[in-house]
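Only one protein chain is missing from this complex, and each of the others stays in its spot.
Right, chain A next:
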Amino acid sequence: MSENPFEVLKEDMENEEVYLKVNAMHRVKVVATLLGSDKIKSQLIPYFETLLKKEDDEVLFALAEELGNIAQIIPNQSSCLLSLLEQLAGFDETVVREQAVKSIAIVCGFLGDNDIANTIVPMIIRLASNDTNFTCRVSAVCLMCPLYARAGNQKEKIRQKFTELCSEETPMVRRAVATKIGEIAQFMDKIHVIQDLIPVLKQLCQDEQDQVRLLCMESLMNIAKILNSSENKTNILPLIIQSAEDKSWRVRLALSKIFADLAEAVGKEIADSSLIQIFSNLLKDTECDVRVIAVRSLARFIKFVSPEKLNLIVPLLQLLSKDPFSQVKQYACEVIGQIATLLPKEYSQSKLQQYLIDLMADDNQDVRRNAAKSAGQFAAAIGPEALNQFVPFLKKCMDDPKWRVRKETMQTIIQLALTVKNPDVFNKQLESVFVMFLKDRAAEVRSMGLIQLPALIATYKQDWAIGNFLSKCIETLSKDVGSLYRINALYAIQQISFAVDGPIAQDKLWPIVQKCLKDPVPNIRFVSIKVAKSLQKKIDNQQTLNQIKQSINELLEDPDRDVKFYAQEALQN
C-alpha cells in the first residue's frame, strides 16, 4: 500500500514508449499532492531538470502543462517552478513554448505584485534580450501581455522592451509583436498606447513583410476599441486608409475580414464619414477573394453605419450582384436581404428588387439558393405588395433542377407564410407554392414541408388544413404517383389529425386512411397503420374505433412481415 509516489513516477517514466511517458507525466499531479511542497522542491524539480535535456517534445509538452497544475497545488511556493518554465519557454518546439507561457501565467496568478515586479519582470526582460534564440523573444512577447498590468513600477521597462522588439530584424519576432500589440494595448494606460504603441504600430503597418502587416489588422481593431473617436481619427484612420491600399491583396483581405468589427470599434461617426468610402474600394477590389470576404463583412457592416448613409452602398450592391465571380454574388444576395430591412421600402423596391430577382435565375446554384433565401427576407421587409412580384419567381425556383435551391425556397415560403400571418395573402400567393412540397422529387424538400406543417396549421387553422390542403393530399394519394409521395402525403394527414377535432378526423381523415390500409405497397400499409393509430386517439365514436381495429386486424394476416409487425404493435397498445 505504501508505495513511494516519486518512485512510481520514475518507474513509469523509465518506460520506452513515449505515450506511456506522456501518460505518466499527466499523473504528476497525484505525485505532487502526496509529496507536499518540500519534497516537490527537493526531489521533483531536480528530477524534471534532468528530463529537460533528454525527453521528447511530447513529454516536455505534458511537463509544461503539469507545471501549471503543480502551481495550483502549492500556490504559495509556486515560484520555485519558474526556472523550469523559463527554460521551457525558450524551447524550439512551438507547442512546448506556448504551453510554458500559459503555465507561467498560472504561476503568476499566485504571486504577489512584489514578486511580479522583482522576479517575473526580470525574467521577461531576460527572455526578451536573448539574442541567440528567437524563440525566447517570442515567448517574452507573449508573456508581456498578461503581466503588464501587474508590473507596477516596472511597466516602463516592459513598454520599452516591447517597442524595441517591434524593430527586430527577425521576422518571427515582428510577427509575434504584430499579433500581440492589440492585446497589450488593452492593459495599458491610454496615454502610453498613444505615445508608445501607435508609433510602432504605424511602423509595423509598413513592414516589408506582408505577413506582418496582415497580422497588424486584428491589432488595429483592438486598439481602435480603446481609443475615442477623435483619437481614432488621427491615429487609426490613416492606418486603415493605408492598409486598404496595400499592394498585397493578403493584407487587403485581412482588412476586409475585420471591417465590420472595425466599424463597430471606431464608432458611427468615423464609419459614416470615412469607412464607407474605404470599404467601397475593397468591395471593388481587383482580387476576387478580397471582394468575396469584403461582401461577407458587408452584411454586418451595414448595421454600424447610419441608415441615411446606406444609399451609398446600394449602387455597390448593384455592381456586386453582377460580379463575374459567383461567390461574390452569393454573399451579395444576403446583403440585399439584410439591407432591405434597414432601407425605406420604396427605395429598396425600386433599386434592389430587380437585382435580387435576376439573381434568383443565376447560373450558379449557390447564388440561386441564397437569392431565394434573401428574397424571403426582402419580401418580409417590404410587405405583401412585394410578394406579388416575388411569388412567380419563387414558383420558378421550386422547379429548379437542384434540390438545395428548392429546399431553400420552401424554407423561404414557409418563413414568409409564418411572418405574414394573413390568410388572404397566404391563400392567394403562397399556398400554391407551398403545396409543391407534396410533389417534390427530393426527400429533403418533402420532409422540409412536413416538418413545418404543424406551425402552418397553427397559423392558418383547421379550416385551411382540412380544406384546400387536405384536397391536395387526397390528390397526391389518389393519383398513381410513386409510393414515396403517397407516404409523404399520409404523414401530412397525420399532422393534420393532430390539429383537428374528433368528428372531423372521423369524417374526413379516416376514410382516406382506410383506403390506404389496402394499398398494394406494403410500406404504405404500415405507414397507414401508424396514422390510423394517431386517429384512434382523436376519435370517440365507438363504431369508428371498431372499424379501425377491424381494419388493422385484417392486416395481421398480411403477407408482408413489416406490416404484420406494425399491425401487432398497434393492437397491443
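Note that a contact is a pair of C-beta atoms (placed from the backbone, for glycine too) under 8 Å apart; a residue touches a chain by one contact, two chains touch by 3 or more; residues count from 1.
Here is the rule we use: contacts and distances are computed from a predicted model.
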item: Among "Embigin", "Glutamate decarboxylase", "Calcineurin B homologous protein 3" or "Serine/threonine protein phosphatase 2A regulatory subunit", the UniProt name of the subunit that does not appear here; value: "Serine/threonine protein phosphatase 2A regulatory subunit"
item: Touch with the omitted chain, as defined above, among A:Phe134, A:Phe279, A:Tyr355 or A:Phe526; value: A:Phe134
item: Omitted-chain contact residue, chosen from A:Asp131, A:Glu169, A:Glu346 or A:Asp424; value: A:Glu169
item: Residue in contact with the excluded chain [from A:Asp38, A:Asp92 or A:Glu385]; value: A:Asp92
item: Contact with the hidden chain (one of A:Asp115, A:Asp210 or A:Glu569); value: A:Asp210
item: In chain A, positions touching the absent partner; value: 1, 3, 5, 8, 11-12, 16-17, 19-20, 22-23, 26-31, 33-34, 56-57, 62, 69, 92, 94, 134-135, 169-172, 175, 208-210, 247-251, 286, 288-289, 324-327, 364
